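Encoded as structure tokens, the structure appears first; notes follow it.
One chain of protein is taken out of this complex; the other chains stay put.
We just call them A, B and C in the order they show up, numbering each chain from 1.
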Amino acid sequence: MGHKTFSHAKLTLNSNQLSQGIAGVFLFMAAFLMLGSLVFPTNAKASSVRPPANATINALPENSSPQPAPKATGGFVPGNTLGNRSQTSFWKSVRDGAIGTRDTMQAFPSPLIQSQGQDWRYLRNNYISRYGGWLLIGVTGLIALFYLIRGRIKIKSGRSGAVIPRFSLTQRVVHWFTAVLFILLSISGLILLFGKHLFIPLIGKTAFGVVASASMQSHNLFGPLFIIATLTMFFVFLKGNGFKLVDLKWALKGGGFFGGHASSHRYNFGEKAWFWWAIILGITLSLSGLILEFPWLVGTNMWPLLAGLAHGGAALLMIAFAIGHIYIGTVGMEGSLEGMTRGSVDENWAREHHDLWYQEHNKEATGDHPPAKAQAATSKG
Amino acid sequence: MTFLEFVEGPAWYVAITIFTIGVLWRFLGIIAIGRRTDMSAPKGSASAGFVKAIFRHFLPRTIFAERTRVHILGGYSFHLGLFILLFFAAPHVVFIKAHILGFGWPALPRWAFIIAAQAAFAGLILLWVRRICDPVMRQISDWDDHVGTILTFLVMLTGCLALQESVEALRALHMLFVNIWLIYFPFSRLMHAFTFILSRGYTGATYGHRGIVP
Amino acid sequence: MSTKTSAPTQTAADQAVSKFLEYTHASTAAYFDACVHCGECAEACHFYLSTKNPIYTPIYKLQPMLKAYKRHKAPLSSIKRLFGLVPEQITKQELEEWSPLVYDSCNMCGRCTLACPMGIDIAFTIRKMREGFVAADIVPGDLRQSEKNALETGSPMRVQAKALQAQVRAQEKDCGIAIELDKKGADYLVILSSMEIMGYPEVIGSLAKIFKEAGIDWTISTKAYEATNVGIQIGSWDTARTLVQRVVDEAEHLGVKYVISPECGHAYSALRWQGPNLIGRSYDFEVIHIIELLHQLTTEGRLQMKSKNGRRLTLHDPCQIVRRGGLVKEPRALLNDVADHFEEMQGAGITNFCCGGGGGVSANSRAAKLQASAFECKMQQFNDIDGLELIVTPCANCRTVLEDGLEEHDSPLEVIGLSELLAQHLDHRQT
Partner (left out) sequence: MARMKFLCDAERCIECNACVTACKNENEVPWGINRRRVVTINDGKPGERSISVACMHCSDAPCMAVCPVDCFYQTDDGVVLHSKDLCIGCGYCFYACPFGAPQFPQASNFGSRGKMDKCTFCAGGPEKDNSAVEFQKYGRNRLAEGKLPLGAEMCATKALLAGDGDKVADTYRERVVSRGFGSGAWGWGRAYPGQSGG
């Protein structure tokens, strides 16, 4: 009966929780940035691709013909009319993206040159695509290594047979709805980012063109649904995801790998980190994705360029974390998947991984109300 | 003959024939089983009940709607989205004109069609995910439910993949799944698209006779 | 395959299957083919809601009949059989496993039909499916016994004519109105449920008072006094027909114009709606439910309430009379006439919860535990009304079930029949 009605409390945004959450996110991001500064070179600025300041050559060629220059005007056209001298500053402004007009049908503004595209290309091809690729390979490798060393994390005391409810039907439906979209979007997105390097050598340009066309169309179609999924997920899973002191202890103990047992509430530090990671990156992906799908929403070309970078970067970071999430949710740990499929987990699993939550759960169950035990799934017929 | 010509030509005609005959056979087959005439003194009109019930069950009663609002939301966004994109997407209108009816009607602009498709996808994924997560739906679902859902999803997905409308292979893939879906349709639970009329109607008739439409 | 041991079990299952198929009419076939397994019906079923056990999903209870239909009768099933896509043969063991779902966990209340997007009449299909279980003789013992009693003595509770006569005499004395039994040529024939005769005989007195007030010519038969029909509950066409035939014969023998169906849910359904189909012809008389008659009398002004009940009361809708009988407005109009504080419970009217005892469940001791848990839904409805004192219901079976359930919950709530309540207010005595 405990999970019979959907409590409105889950929907209300507790300011305390939110501030905890945001504080946790800042901590988390700071840690990430520090890590990033070690990995990435510091001179990541794109200035090196810009042409040198003297790119427009305005000097006489070395071996110019000996014919005499017409001295009569001395380079000046009488009357100070157009074109009487070269204006370096003028052309520099053009090079920096000065906006001119175009007189087709009606005059409308148009730049002659935009250099941001160069930076975009550089960052995309050299950082996002290269390091992003290594990130995914690295994470997968680390997890594989972890699996080889540690193996599957078993329920130490074995299964008790009794189960307690963990995720409501709403939570499960929202989770899997998001998961389906996430998988569709990451596959199509990764094809667009890496397919050129991975598949063209294997299947050729024509076949890959088909795959890429399909990927882009589906990516654009499913994208907006992911926005809805992310927002719903935020509200449905917010409760219990605020950072607490015990999470710091958990993190320092590495989730219990050193320093003994790491206590946690309903969600441990890793789960909370994943929640905020997914929400913040999800919102980044949503906003940047919207700009990419509807470029007319923003005036200049600058926004889609930034959006493109943010989209790719955020997606790779999210996929990297998701690989870990999927691992620990399936093969990595005994008894964790059923929380999201059947909605209930074994009591011993809860005691070993979420002891504080387990205690709270039992405390709530007073004499009048025995601890809610979910119905063990009946399989019949 | 290219693959596209095959799936839009012979394969398509075979599929649509199986679909039409199959649907008619099954629909009429159900009616042909027949039912007893109700000999009790009527208190209302059975035929009026038949019609009323068909419309009555489009709208859930409030007391149940509160419990299953996600389901209703998913169901409606899927079905409405599907009908809109099935009959008003520009490529479909062109296809219907060329291959079925010989005449067409104004199509939706691309963005509207995509929004309809998104509604349909959201609904279908929601319903399917719910089928897997909800213990009740899990208990009563069989392979037909999943095959039907996945086939419909694939038809929609391949259609969405072909949205650029420039790659023949993708169009052919979409048509291939459409053909499979059409052939599968009359043998499966997808038949509910037609049998719902009978199901609601018969109940409506039974109780319309008693002067009430459930 | 036909070894000595397996042969009889196989035939039992076969008999069940052939009954399933016999009763799979066009409507049933349409139901089976239209169901999309959405599970909405579970949200309407008090057995599911109170246990949260998915096996109590209404449509799931029909599984054996659905399998038989898909294997043998569904259009295009012959093609599907070629690919091995039809369900397995049903075994007797399977039917035995299903028996609790069919008999214990369904009141045939029909609430699920209202939630079903396809409008599937699951309750009536359960009724049809029980025919198969009867044919295979996989029936709860209590129901079997009731059926035997009804066929032998005319009453599932073995209420004999002598007992009836004694009760009638006692009531005559109580209310001071003479009741003539077996009166030929009377306008109205009253039939009763055993429950009323033995448990609430004051109903007879109440009727006498009401009819005297309204000036109605009526009688009770000593040959066909039983209104309940265990055949409908157990799912036996033959039994149901025999029992209906008794009433019809006697009514036509006495030459009455109307037979009054008493305050009993399935009795009304059995005589009014299923009866003519069971005996294969329409009647020479009309069947009218006591509520219908009372409503008619009050609107015509032949019956006037002289006092009003001051207690806070609510109406429990018997499924077979309201949801599946169509008498929604009548009991409410009557109650509004007689009550100062009539309050509807949540979902009142055709979406009301069943008491949990219908469809033979209350007569089936095997289902007692399940019935008690299903009553939670009903109890919740009562608890939601502040200061509720009295529950009125025009069904004697509902009344017993509610009284038992309330006693189980140590609740001070009282239950009363509708006509009994009306009878109390025909004079100025305030209760």
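Criterion: a residue touches a chain if its C-beta (ideal position, glycine included) is under 8 Å from a C-beta of that chain, and two chains touch if they have at least 3 such contacts.
As the structure is a computational prediction, the values presented were derived from the model and not from experiment.
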Where the missing chain makes contact, among the chains that are shown: A, B
Selected residue (touches chain absent from view) among A:147, A:257 or A:294: A:294
For subunit A, the residues touching the chain missing from this view: 51, 55-58, 60-61, 64-65, 67, 69-70, 73-75, 82-87, 90-91, 93-94, 98, 100-104, 107, 110-115, 117-118, 120-121, 124-125, 192-193, 195-196, 200, 205-206, 208-209, 212-213, 216-217, 219-221, 293-296, 301, 304-305, 308
Residues of subunit B in contact with the chain not shown: 110-111, 114, 163-164, 166
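Here, only the chains that are shown with their structure count from here on.
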Most centrally placed chain, judged by C-alpha centres: B
B-C or A-B - the one linked by more C-beta pairs in contact: B-C
Separation of mean Cα positions, subunit C and subunit A [Å, integer]: 61
Euclidean distance of C-alpha centroids - subunit B vs subunit C, Å: 37
Contacts with two or more other chains, residues of subunit C listed in rising order: 52, 54-55, 60
Subunit B, residues touching no fewer than two other chains: 134-135, 139
Residues of subunit C defined as touching subunit B within the complex: 24-27, 29-31, 33-40, 42-44, 48, 52, 54-55, 57, 59-60, 73-76, 79-80, 85, 110, 113-121, 124, 272-277, 280-283, 286-287, 323-326, 328, 346-347, 350-351
In the complex, subunit B residues that touch subunit C: 22, 25-26, 28-36, 38-41, 43-44, 53, 56-57, 60-61, 63-64, 67-68, 71, 75, 131, 134-142, 145, 186-187, 189, 191-192, 195-196, 198-204, 206-207, 210-212, 214
Residues of subunit A touching subunit B in the complex: 169-170, 172-173, 176-177, 180-181, 209-210, 213-214, 216-218, 220-222, 224-225, 228, 341-343, 375, 377-378, 380-381
